[in-house]
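Incomplete set of chains, arranged as in the complex.
The letters A, B and C name the chains in turn, as written, and every chain counts its residues from 1.
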């Protein structure tokens, strides 16, 4: 876009700004028209993605503080204290739309972006996780998207040498037209070594670092191609291509540069590139920046100020150093073969002044621009269909005649099947810290030089969020916490990725509000504040929005690494104990969907007190060193959970025989997804102690059977050979792509 | 024994390869920067796993051109120890220190998992294993499919240069189930599995540790 | 019938591989190299089709599978 392009109403519209927003903009400028570069800058800064204009009022209600919170929302990543002077920095971010257009590059650059968010804070990334959702397995596009997204995540994470240790994979029709790719990264940083994105200190140099700027992804989503003129598609790829090799150099160079005290502030260039990084850094510090675009390393010739300011080229950072210290920092980046140039200087006038060839091409007051950003209280209305989908009459659901067959069908359905086809493609061991590999409830990462470990997990049952966004979202928090507890970790804090439909629709905003409230309540109950996150709206095609999908990631800590558990049964003769209560609830279950083709009912009841007593009991028992395995019951219910205790993805198998004496219908007994339940195993001599511990916390606990053999037997309902179900369970995902 | 771990741009198992000789085996180790030709007097060079130079063009192809590799080649030719793990193995074949080439896995996907390998204990790198012992090691690679011409294969076999063979399952299509080979003299080893990832009990086992212990034991 | 297909990155798309190779050529002292772009070269053998059919089919193969048209362009030649 040429600097002389006239700003017409049509161009304003193509930049996604409403008339009111444009008026607001002129006012913030002191009643003048913006030039084209300034307009472009406003349009990205005020886009939903950067301004959170529709979500802000609701996000304010989330609990974000706690004694262990070092950095809450507002920085590139959240940070919590795990003791011994160490902190975990973590965040989750969406890359849904790019991954639908180009699954490989879209997913890869999603991973690249979230990694930068974490190491820009001074943390060395230790683990990646991801939450990915696709349409129905038999949708024509699903295999292509699944293959591309997984390969893209693998490509970036593997090359970076950051292990990808967990996540979730979900298939549902509601994602046919909008797949979801949410990437999560956690890193470790010493408490005194945290860096933030502040452009402080008048006179300090502003340094551009990393890859050269090209014409990648300029306004990918909002701009119609004809606005660019010439119609030459070739010149403007809307998808960014990632280069994990450069990012690996960037990571090492940044961490090396951060060891000196020369850096004042640093931030990655994510969405809206140079624009958002420079504005955010100056705005946090209350300063201004004078920038010279002639100094910006460019990949192509003839780039206009508009293009340079809005490019979303990957693998770039912006740093401010103390005056006079720039050379030593630049030398470190040169040593790593990266571009590093002083492109500007921090000023005291609060203005972003950008020059090209000596001419000022943009002159914007930063604070008014940031403060004048629109915030909307969008209309909210409960959907008319909401009550209807919650109706479920169990009496009308016929119980299966043959539970072995039903069970086999479930264990081989893609949502319940083994996800090893996915995580085998991820290097999950690089770094030699992964103590619990993918496949168990939570990944456990040791921290070398300490006795500690962190546990990580990502989860959300979006069908429940559709049936009841409040309770579905509360469940997401509870389930994450339960997963961590099952691994022996104390839950600490949450990051989230809120994937929803079009916020301009009142029904969607109702879902969003309910979801925030439900998450809030969950977080308060478990003492796990939300320290970072991301909102992704407009996940809808035609009239069909995705299910409300608040993907939740949670981090926990294990103080003594020797006291961690996996979900797998260990030794013949061990006793199987069920903590928690079986109920008749089948609403929203995978069983109803797969076997009865029904998506209906309420999610099971979540009793926070019961859930918390379960957590206390399990952590106490693990702390005593008497628990050999622990697995929470979730998707697929008790029967599927037991099978998951019996089978590991590497063909290791050990059977179990259990008897249940509850007064509930058989299908609910086997397949209800009621929360607050964990299956433990221990050696016979410890069983009494384990029951005593559970009861001391008021947690119901019963011996239900024993470990051994090569079958899974559940009362007289299920009797299957593990070899038979292993094939169904382990091959299911592979079948989708071949 | 003094170890030197080469750091290419894109190496990402360098810190893991440093950790085991020092923290687990109590030996001395230094990092060797790819732009420096100085090997700092090390006895054993480790070419670590990762994606040297992004693995662009071909894995290991660009790395072989770096200044440090000239010294590593000299070190190897004069009998010094060199071990290339995963990407390091690829660098060794590209540099001509080991014969053959590592092609893309037949599955065309990256594979990360535990596999079993059978050990030939007649090399300096494996003398702490039993003859024909089957051990469990992790692999994590996209290009581990070993290939060489028939003459070379026969030579490898008759000289006892095949240090590790996949046992049971061949994960990547490698010729003759080859997981790791040495040069004729035995002082250079390249292998696709990662012994450094399974050298501590907390990580699930110590089957890889004896590779390091074997080579350390050769120094009197 | 033989077809040769050349798949290249569109101009403007970052060619990180080409960049790395150029850098390496420089260190090998080939300083005269000012640009490197790396693409794919695919050779196909076709049977039982005429040349014009082959041309039509190869084009379709490129669109559907051989090239990722979001970021790549392609060219091909068919010969007997």
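The definition used in the following text is that a residue touches a chain if its C-beta (ideal position, glycine included) is under 8 Å from a C-beta of that chain, and two chains touch if they have at least 3 such contacts.
Fair warning: this is a prediction, and the values are worked out from it, not measured in the lab.
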For the full complex in this file, what are the copy numbers of the chain types, given as a label formula?
A x1, B x1, C x2
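Throughout what follows, only the chains that are shown with their structure count from here on.
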With contacts defined as at the top, give the pair, A-B or A-C, that has more of them.
A-B
Please output the residue numbers of chain C that touch at least 2 other chains, ranges allowed.
16, 20
Where chain B touches two or more other chains simultaneously, the residues are 53-54, 56
List the residues on chain A that touch chain C in their complex, please.
101-102, 104-105, 211, 214-216, 233-237, 239-241, 243, 245-246, 299-300, 313-314, 337
In their complex, what parts of chain B are in touch with chain A?
9-10, 12-13, 15-16, 19-20, 23, 49-51, 53-56, 109-114, 138, 140, 142, 194, 196-197, 200, 202-203
Which residues of chain C touch chain A once you look at their complex with the stated criterion?
10-14, 16, 19-20, 23, 68, 70-71, 73
